[in-house]
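Please find one structure pasted underneath; my questions will follow.
Missing here: one protein chain of the complex. Every other protein chain is in place.
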Amino acid sequence: MDLNFASDNIEGASAPVLDAVLRANAGPAPAYGADPWTARVESRFAAMFEREVAVFPVATGTVANALSIAASVSPWGSCLCHFESHVIDDECGAPEFYAHGAKLIGLPGTGCKLVAAEVAAAHDALPKAVKQMPPQALSIAQATESGLVYSVSEIAALGEVCRSRQLAFHMDGARFANALVRLGCTPAEMTWKAGIDILSFGATKNGCLAAEAVIVFDPALAASIAYRRKRAGHTFSKARFIAAQLEAYLDGDHWLANARHANAMAERLARGLLALPGVRAAWPAETNSLFAIMPEGLDRALRNAGALYHPWSARALAPEETVNPGEVLVRLVTSFATSEAKVDSLLAAARSAGGAS
Amino acid sequence: MDLNFASDNIEGASAPVLDAVLRANAGPAPAYGADPWTARVESRFAAMFEREVAVFPVATGTVANALSIAASVSPWGSCLCHFESHVIDDECGAPEFYAHGAKLIGLPGTGCKLVAAEVAAAHDALPKAVKQMPPQALSIAQATESGLVYSVSEIAALGEVCRSRQLAFHMDGARFANALVRLGCTPAEMTWKAGIDILSFGATKNGCLAAEAVIVFDPALAASIAYRRKRAGHTFSKARFIAAQLEAYLDGDHWLANARHANAMAERLARGLLALPGVRAAWPAETNSLFAIMPEGLDRALRNAGALYHPWSARALAPEETVNPGEVLVRLVTSFATSEAKVDSLLAAARSAGGAS
Amino acid sequence: MDLNFASDNIEGASAPVLDAVLRANAGPAPAYGADPWTARVESRFAAMFEREVAVFPVATGTVANALSIAASVSPWGSCLCHFESHVIDDECGAPEFYAHGAKLIGLPGTGCKLVAAEVAAAHDALPKAVKQMPPQALSIAQATESGLVYSVSEIAALGEVCRSRQLAFHMDGARFANALVRLGCTPAEMTWKAGIDILSFGATKNGCLAAEAVIVFDPALAASIAYRRKRAGHTFSKARFIAAQLEAYLDGDHWLANARHANAMAERLARGLLALPGVRAAWPAETNSLFAIMPEGLDRALRNAGALYHPWSARALAPEETVNPGEVLVRLVTSFATSEAKVDSLLAAARSAGGAS
Partner (left out) sequence: MDLNFASDNIEGASAPVLDAVLRANAGPAPAYGADPWTARVESRFAAMFEREVAVFPVATGTVANALSIAASVSPWGSCLCHFESHVIDDECGAPEFYAHGAKLIGLPGTGCKLVAAEVAAAHDALPKAVKQMPPQALSIAQATESGLVYSVSEIAALGEVCRSRQLAFHMDGARFANALVRLGCTPAEMTWKAGIDILSFGATKNGCLAAEAVIVFDPALAASIAYRRKRAGHTFSKARFIAAQLEAYLDGDHWLANARHANAMAERLARGLLALPGVRAAWPAETNSLFAIMPEGLDRALRNAGALYHPWSARALAPEETVNPGEVLVRLVTSFATSEAKVDSLLAAARSAGGAS
C-alpha cells in the first residue's frame, strides 16, 4: 500500500496535462517558443492576471527562482529572504550562480513567514557603504516552506516595504495554486496588486510533468530574461511541450481543482493525526502539507508500516514552541494525486500504533 | 502541404517515446533521479558504450554542452572548437556562463570539421604565458553544424592531439545518432575508444520531446556535474519523465532507425535537388541535412511555394568553393518524421520552378 | 591635535618601507614579478615559515582573501566563517565574485572567535545532499575583527576539524603581525603547523603602502592562483614596488616591532580608558584595538573633542554581556604610527569629560 507522503514531486502528471502533451505532438511547429501553444499560454496568463505580463516558461522551479532573482539584483547586490527558504537552502546556490555572486540574506520568521515590520527593520539596519552588498530585492515563498500562506494584506505590507526601499519583490510560487485556493482571492490580488514584481509560477508539483513560468509584472525586469534563460540552456527547442502542459493546467481551472484537492487531503490528514495523543501541529496545515510534532514511538511505528516522509528542521518554530526530547518534527505532503484512501491508510497505521505508544 | 525543412526541432516526438512518457505516469516515484527509470537508463548507456559511464540526463542540448565544457576547462582556460560551431555561435554564451568566463577559440575547417594536424598547430602556436587563457579542451560536433561526419580515425587523430596536450575532448552529439548510422560503427568506437572524454548525447532532435544526456567517460570530469546541474536548475524533480524518453529512445534501436530514416530522407532530397540545373552541394549530405548552393530564382520559387528553410553562412565552405552572385547557400533539414511524400513535394515544387529558371 | 583612532589604515607607510620603494626605482627590471625583489621576498617568506611556500604578492587584503577562498572552494561550495568576519561583511562580495557564487556561511562566536567543537557541530549538522552547497573550507581571522587572538592550540583544534572533514583552512591575517607578537610564537606555529593551508598575509595596516601576500602551504591550492590573480588585474607590471615593500617590512623584524608598538598603544589606551567610571571592555584588548562599552556622555565628549572612531556592532558580545541603554560600543584602533602622546591626548580628553559624566 502506498504510504508515500515524502513530497508533492513524487507524483506523475495529471491526466489532462498528459493528454495535452499527447495532443501537442501534431506535425511541425516553430521551435524555441514561436509556436501557437506558447502564444496561447501567454494570453492565458495575461487574462488570468488581468494585465499585460511577460511570460517565460521553464521546466524547473529552481531556474524560475534563479532567473527571477538574477533579474532583480546586481551581482554585488543582496536579496532578503527567509533563512529557511528554498532559494537559500535547497537549490545548490542557483540564485548565486545566475546572479553572478549576489548574496541571499536570511531573515527569521515563524513558519518561514516574514513580517513586514521586521523586514523593514532588518533592511534599515544593514550597513549601506560600498563595502557592503546593497539589498535590492525581497523574495518570499507563497506558500512558504512550512506550508503557511501570507494573507493579501501581509503581502501588501511587504510590498510597501519594497516600494519605499526600492527593492524588487519576488514571489516563489512553487505552490502558488495551493496558496491561492486557501486565500480564495484572485491571482492579481495575490501578486502585482500587492506589490509583487516578478513571480515563479509553479505547476510541476500540482500536476505537470515539468512546467513552470517566470511571470514578470515589472517590464524593466523582463528585458534580460530571454537572454538569461537561453544562456542557461532553459530555452526548449520543442517548447510547445512545456506550453501545452501549462495550457492544460490552467484550462477550466484544472489547476485550482488540483490544489483544492491537495489541500483537502492535508486537512484530512491533519484532522486525523492531530487527534492522536501526543501529536500537535508545528504550524497550522494551511495548504498541502502537515508539519507535525509527534512522539518518536509513533514515528517509528509509521515508518515500520512503510510510511515515507521527511524529518524537518525546527528552526522556524515559533519562539514559544519546541520539540521536546522524545519527539520528532516531520513533514507529510499531499498532492493532487493523493487519494482519501491513502490518507486513511496512513491514519489507520497511526491509530494502530496506539498514538504515542 | 508541409514543406517545412527549417530544422529537425520543428517536429514533435516519436510515438514510442511519447508512449513511454505516458507509461511513466504510474504512481509515486522518488524524485530528482532516484527513480527506477533513471537507473535503467544509466545501465542502458553503460551497456551501449561497453563500459562504466556517468550519465546526467538533461533536457536541452545547450545545457549538455555547457556542462560538458564547464567540467573540462577552468574559468580562466580556453576550449578549442570550430569557429562556426553551435557552442560558439548559437547558445548565447552558455559555455562561457557555465564555465565562468572561459573562452571558446574558433578554428577554421571546411564543413565545420577540424583537422587534427591543424588543431595541433593552432594549439601549439597559442602563447602560453599566464596572461593568456590556457587551452584545456577541444570540442567537436559529430555530426558537424554542416552535417558532415568525422570518421573514427579522424576522431582518433584529434583524440591523440588531445591526449598528448592534456586537453579534455568533448563531443557535441546533438545529432549523434545520425552520425553513428552513417559510419556504421559502435557508439564506443565513435567516442571513448577514439579519445572522447565527455559527450553531449542528443535525443531531442531525433525523436524525444526534451531529453539529452551528458555521458562522462573520464571519471575525473564527472565529479562536479551533479552540483553544476543542480545549481543550474537542470535537475528535474519528476526526473522519470526525462529518463523514460531516453529509455524508449534507446530501446530496440529505435533511435538508430529514426536516424537512418532522417538520413535517407536527406539523401533523397539531395538526389532530387542536386540533379536540377545550377544546384550543387556545399558539402556532401552525409547525415540529415542538405546544404545546397542554388540559383536565387529557384530559392524564390521554393519559398513562394511555401517551403521553409534557412539561408546559411558560407564561412565554412572549402577554400576553392564560393557562392557566386545570383546564388544562395541554404540548409534543408530532414528528421525521423519527414515523409518521402514531403521530400517529393519539395522536389516537385523545385522541378516545377524549372530549376535555375 | 590628532585624535584619529578610526582605523589602522588611516596611516601612511613606515619609513623603512617607503625608503625601500625609493631604492627599488633603480633602472629597468623584468615586469610582472620576474624581478629580483619578488624572488627575494619569496625566499624570505620560505625562511620565515621554515618550509617551501608559494607566494603571491598583491596590493589589498580583500583580494588576498578572495583569491584564497576562491582557491579553496568550488563555485557551488561553501566556506564557514564567523558571521561578522571581514570576508562576509566588508568586502562587497569579493569572495563570492572570485569564487563564482560560492557561499559564506556565518557562524557565531564571542569576539568573532570560532570554537572548534562548535564549528564541527555546525558543519556536521549541515545537510549534505546535492541540493545544498557542500562546505569545503573554513576561514578564520587572526587577529579577529574584534581584535582577539586565537591561541596556537585553538587554531590547531580548528585545523583538526578541517583535516578530518576535508575542509581547506584559510587564515585572514590582515593583522597577522599583531596576533603573532601577542602569542610570541613563530609564524610556522601559528599557521601550517596548526593546520592552516592558505594565508592572507597582511602588511598594509602595519606599515606598507599597499602590500599583502597570499601564502600557500598546500601546493594543490597554489596551482590556480597565478591565473586567478592575473585575470583579476592584480598582477602588477612594476611588481618590484610591491615586493620591495614586503622585503623592507620583513627585514630585521621591522614588521614585528611595528606590531609590538601598535599593540602596546592599544594596551595603553585600554589601561587609561577602562579605568574611567562606566567604561568596560567588550573583549580584552589583545592586539591593536580597543572595543569599549562607554556611557553616551563620554562618547559625545570625546567626539566633541575631535576624536574619531567607529561605533561597533554588539552582535559578537559574549551572551552574558550587553550594551545597556545609555551606553555605546565603540572601536578605537592604534597602529605602528600611533604615538604615546596621541594616546595620552585621547585619554586626557576622556578624563576631562569626567568619565561617565
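A, B and C label the chains in the order they appear, each numbered from 1.
Note that a contact is a pair of C-beta atoms (placed from the backbone, for glycine too) under 8 Å apart; a residue touches a chain by one contact, two chains touch by 3 or more.
These numbers were taken from a predicted model, which means no experiment stands behind them.
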Chains in view that touch the one left out, judged over the entire complex: A, B, C
Per the touch definition above, residue among A:105, A:120 or A:226 touching the missing chain: A:226
Residue among B:21, B:133, B:171 or B:316 that touches the chain left out of view: B:133
Touch criterion as defined above, residue of C:10, C:122 or C:281 at the omitted chain: C:10
Touch with the omitted chain, as defined above, among C:113, C:234, C:254 or C:268: C:234
Chain B, residues in touch with the chain not shown (by the definition above): 75-76, 89-93, 96-97, 99-103, 127, 130-133
In chain C, positions touching the absent partner: 2, 4, 6-7, 9-13, 18, 21-22, 24-32, 58-66, 91-94, 96-97, 204-205, 209-210, 227, 230-238, 240-242, 337
Chain A, residues in touch with the chain not shown (by the definition above): 32, 74-76, 100-101, 130-131, 134, 224, 226-228, 230-231, 235
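Everything that follows uses one rule, which is that only the chains that are shown with their structure count from here on.
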Chain nearest the global centroid, as defined over all protein CA atoms shown: A
Centre-of-Cα separation between chain C and chain B, whole angstrom: 52
Centroid spacing, where centroids are CA-atom means, of chain A and chain B in whole angstrom: 36
Chain A, residues touching no fewer than two other chains: 91-93, 96-97
